[in-house]
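Missing here is one protein chain; the remaining ones are kept as they sit in the complex.
Chain lettering (A, B and C) follows the sequence in which the chains are written, and residue indices restart at 1 in each chain.
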Amino acid sequence: MINLELPKHLQDLQTLLRQFSNDGLRPLSRKYDDLEPKELPEELGPLSELLAAGRKQRSANNSAADNTDAESPAVRNGTNLGTVVGAAELCWGDPALFLAMPAIGLGNAAVEAVATPEQKQQWGELYAAMAITEPGCGSDSAAIRTTATLDGDEWVINGEKIFVTDGYRCKQVVVWASLDTELGKAAIKSFLVPKGTPGMTVTRVEHKLGMRASDTAQIVFDNCRVPRANLLGDPEIAKTAEARKKAFGGVMQTFDNTRPAVAAQGIGTARAALDITEALLRERGVELAYNREYAQLSALENDLYDLETEYEGARLLVLKAAWMADNRLPNSKNASMCKAKAGRMVNTVTLKCVEICGQLGYSKTELLEKLARDSKIIDIYEGTQQIQQLIVARQVLGKSSSELK
Amino acid sequence: MINLELPKHLQDLQTLLRQFSNDGLRPLSRKYDDLEPKELPEELGPLSELLAAGRKQRSANNSAADNTDAESPAVRNGTNLGTVVGAAELCWGDPALFLAMPAIGLGNAAVEAVATPEQKQQWGELYAAMAITEPGCGSDSAAIRTTATLDGDEWVINGEKIFVTDGYRCKQVVVWASLDTELGKAAIKSFLVPKGTPGMTVTRVEHKLGMRASDTAQIVFDNCRVPRANLLGDPEIAKTAEARKKAFGGVMQTFDNTRPAVAAQGIGTARAALDITEALLRERGVELAYNREYAQLSALENDLYDLETEYEGARLLVLKAAWMADNRLPNSKNASMCKAKAGRMVNTVTLKCVEICGQLGYSKTELLEKLARDSKIIDIYEGTQQIQQLIVARQVLGKSSSELK
Amino acid sequence: MSAALFDLTPTEDQQMTQDMVRRFVADVMAPQARAADEAAALPAGFLDQVFELGFSFMPVPEDLGGAGEGRRPVSNVLLMENLAAGDLSMAVAALAPLSVINCLLDYGNRAQQERVFRVLNGSAFVPAALALHEPGVITDPRAPATTATKAGDGYVLQGTKSMVAFGPDARFILVTALLDDGVAAFLLDTDNETEGLSFQPEQYMGLRSLPLFQMTLDKVLLPATARLDEGFCIDGLLQRGRIAAAALATGTCQAVLDYVVPYVNERVAFGEPISNRQAVAFMVVDMATELEAMQLLNWRAAAQLEQGADCARAAYLAQRHASKYGMKIGTDGVQLFGGHGFIREHPLEMWYRNLRAVPLLGGLVLA
Partner (left out) sequence: MSAALFDLTPTEDQQMTQDMVRRFVADVMAPQARAADEAAALPAGFLDQVFELGFSFMPVPEDLGGAGEGRRPVSNVLLMENLAAGDLSMAVAALAPLSVINCLLDYGNRAQQERVFRVLNGSAFVPAALALHEPGVITDPRAPATTATKAGDGYVLQGTKSMVAFGPDARFILVTALLDDGVAAFLLDTDNETEGLSFQPEQYMGLRSLPLFQMTLDKVLLPATARLDEGFCIDGLLQRGRIAAAALATGTCQAVLDYVVPYVNERVAFGEPISNRQAVAFMVVDMATELEAMQLLNWRAAAQLEQGADCARAAYLAQRHASKYGMKIGTDGVQLFGGHGFIREHPLEMWYRNLRAVPLLGGLVLA
């Protein structure tokens, strides 16, 4: 039955996280944006544990409400929907602090998916960064030049990675490297490298436009050796063209699943900017009533309604993509659609809110200018606007990547 | 010295044509949009003659003011600037009737440029349509499949042309045909075919969204024979790759010169829509004063200022491209820039004016809905938005057509 | 409670109805749309075929001669999407009587319902229409220029309405008017109240096959029973109109997308299908993306309305999105076809004209 409201257990989650964001994150926003610390903001450790504890308790109390595990129910509102709802609420608090929270990233997910219990035990507390991008490759993951060569029972890794979120603060790095650069995508594998492994050096921590509470590192691998078992997943290189495509497709699918979650960062960040703007304007007598005709509106109202429209459209696209994943419907197209739309939406919304609020919007007195800085990367990382459009285009038009480049 | 106002002789021309448009064209607008006649609207013949007479007299009186022919003046405001100013004013009157005026099109220009006095005498009164597009080729002129084969002293033409403006009403057709379809662009030549030549048949006159006072024809050439001398320009096929490129470049340059003129249609059409809209709103107390801050504006005012901004930006780009041509500055980039901008601007402006004016905008009571229909083709013909962007991109980025497709 | 889950699956009933409507659209509507637009008239027999489908019968209570399915905004939205994918003008014509029925179900009293439902669900299609629009450049349905004045037991209506479907052929017309600083609604029965009532045909950029009229009310006297009960709420009515407008836009845009995709894949320029170019492909991506967003925004509004929740914001945003992106999809459709989009051989130019009507459709149809 068509219903686009969130179920009670997710509304409860929103309420809880909204409070957490408001009381826990917002008070730290300006401080860590100014500091741009290399180290993890000290409050984030305890806050993350609080979140994790809450998650554990909720899943104990509410397993009936979160019906993912129920026996083939007609429709599921499960982990994926919960993830996007949660990410949005925490980014409403602060997108940079959300990004900086330990162990929420792709790296952990990649390890959790394939590591054996013994490995996890051996590797210790998991706080893994994901190292993919290289100076010569942006969205073109297949162009990776970092290599891994088997020498006895160890992989020897050489190469340079940039834009590694958590790269400085993490305890492990999951690094993408090629077993044979001649063989293209199929030869790309991921390896877990614990911090402190000789040959792995963090050579720089970036200074950034936004997301400054989070660390973004450059990491060099110089004959860095890890045990053979640290290759995550299947060590074989696919032999046939078909198998190669499939192997890389598997790697890329990790992104399909995370794109709605990244898009959700845009949802929460945009909502924060709209809420601040609307509150400031309410003090000046501007109230959105959602009932007047265009010709009766002020420019401010009209523009805010436009932003609300873009916001709500993006939000529902994100919920749909997550809902499809929960219900095992193929969602690659929708995942990219929602990332593309949310990425451009959050940039438009936050920049326009700064403009609408004039001097105050541009000033550091309010968080609007910060949100407009944080927002920009959401349209870039985990696949730029342009890459998402390519993915959607190929699916809508039924094209291969050689036909539509 | 930087000055972006028009010189007196062009302002006088504007005043004159504005009156002509208002008194001569506007009263016919609705009539011929409704009728969608195959034949030339009867009033257009006399009106065109009136225009031509005025042009002749002005050039006699004002040759000092139009300084194109003056001996190397520092700066020229000549034919090109005059053409875009004139086209804009007449389209302010009615873009469809402007397009329908006999002998203003590309065909005449092409003949005037190369025909000998004897040929002109022989061909009689010139009212030539230009036949380029074919069912299988849109903006890709190089893909032309119509052929011309020399048989004794005659060219034998075979093929099918579509979207020929004036194709039904004209007295001659200038048709693009290939001497050898294997040789690509370099083998494309243009031929003058007088109406009534056996083998040339108008097979259809299109029914259109807008520009309905103008005729758009489909013409079939079935062993259509014309004298050898009816090939316009150089009959040789360039031998080297370099020479071929140059030969086709010459053909394409015709478009460089006409693009600002087509863009000017967008300027006049948009101005008409804005003037009607602003007059209607003035009656309701909305007046554009160009002095209030954003936060003090109504949605209507704010949107109108946006449209005025788009309009004025496009208008100045058109004037610049024409001014460059008058002053012999290479303007291919600017010609495409102004066509691209004016094409999307006029579509945006006219459609928005319809929306702004609500019931009245959508109704046939006003001309706004007609302008929104007429406008769409301006972003398509003589090179679509996308083709113009390609041309600009190749110049800005220094790319060949094989690098940037 | 399973009903409270986020869900995008139509019910089985809805799916069955959709299948039926889609067959009707493919067999009856789409093939006739172009010719009807050219002729500026509905295809002969179309309204009777619509009547056979029984839309107007479904929501009416059983004791008033209907199927008793009740008010179902979500089902209405699915119906409207599907019909508009066939043709917007024909869809509005088909839905106008249902809109009067929906309005009476929400705001009419028992006597009004009985009177109207009996006639509209008789033995053939009987035209009925809303009269919410007024002519002019700045109008406000929340403060109409048309006035109602109490006169004895009844009311005198004075003013001019615009875009009234079917005009003099409409048996019932629902008119809004300003009464004592508030907006009231009146049910006008053209069999009885003809004194002072006149109609003039109107012509528009699009919606050409839909007969639209200006209606002049010159001291038209209505009985007290014509007024909709005090439960009437203009904001509620406008919300239902916004949802209807967005649904109609969604259907029309779906038709554009479905028509455009095969064309850009087949059309060759510069040696390749034009869809191999990013500028073309990304235009199609934007179409597909905003079409999904348009539908989701509106489904949310309709579901809220159906659940009795406040749908003001969702309906407002849905219609704004549909107005903006509906027109964008309309003009991009023509653009992708180039010169072929500009000629009336293809339906693109018709969709372009019709999609400019989206901001006005809420005055003609209610979800």
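We adopt the following convention: a residue touches a chain if its C-beta (ideal position, glycine included) is under 8 Å from a C-beta of that chain, and two chains touch if they have at least 3 such contacts.
Bear in mind that the values here come from a model prediction, so they are computed numbers and not experimental data.
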Omitted chain's touching partners, listed by label: A, B, C
Sole residue of A:P27, A:G45, A:G136 or A:G398 that reaches the chain not shown, by the stated touch rule: A:G136
Identified contact with the non-displayed chain, of A:K56, A:K120 or A:K405: A:K405
Residue of B:L17, B:A131, B:A264 or B:A314 touching the missing chain in the full complex: B:A314
Missing-chain contacts mapped onto chain B: 1-8, 10, 67, 73-77, 81, 289-296, 305-306, 308-309, 312-314, 316-317, 319-320, 323, 334, 337, 340-341, 389-390, 392-393, 396-399, 403-404
Touch list for chain A against the chain that is not drawn: 133, 136-140, 142-143, 162-163, 206-211, 216, 280-281, 283-284, 286, 300, 347, 351, 354-355, 357-364, 369-370, 372-373, 376-377, 379-381, 384-386, 389, 405
Interface with the undisplayed chain - residues on chain C: 277-279, 282
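The rule is short, and it goes like this: only the chains that are shown with their structure count from here on.
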Chain nearest the global centroid, as defined over all protein CA atoms shown: C
Where chain A and chain C are represented by their mean Cα positions, the distance between them in whole Å: 41
Chain centre separation (chain A, chain B; CA means) in Å: 50
For chain B, residues contacting two or more additional chains: 300, 358
Residue numbers of chain C (touch at least two other chains): 138-139, 272, 359
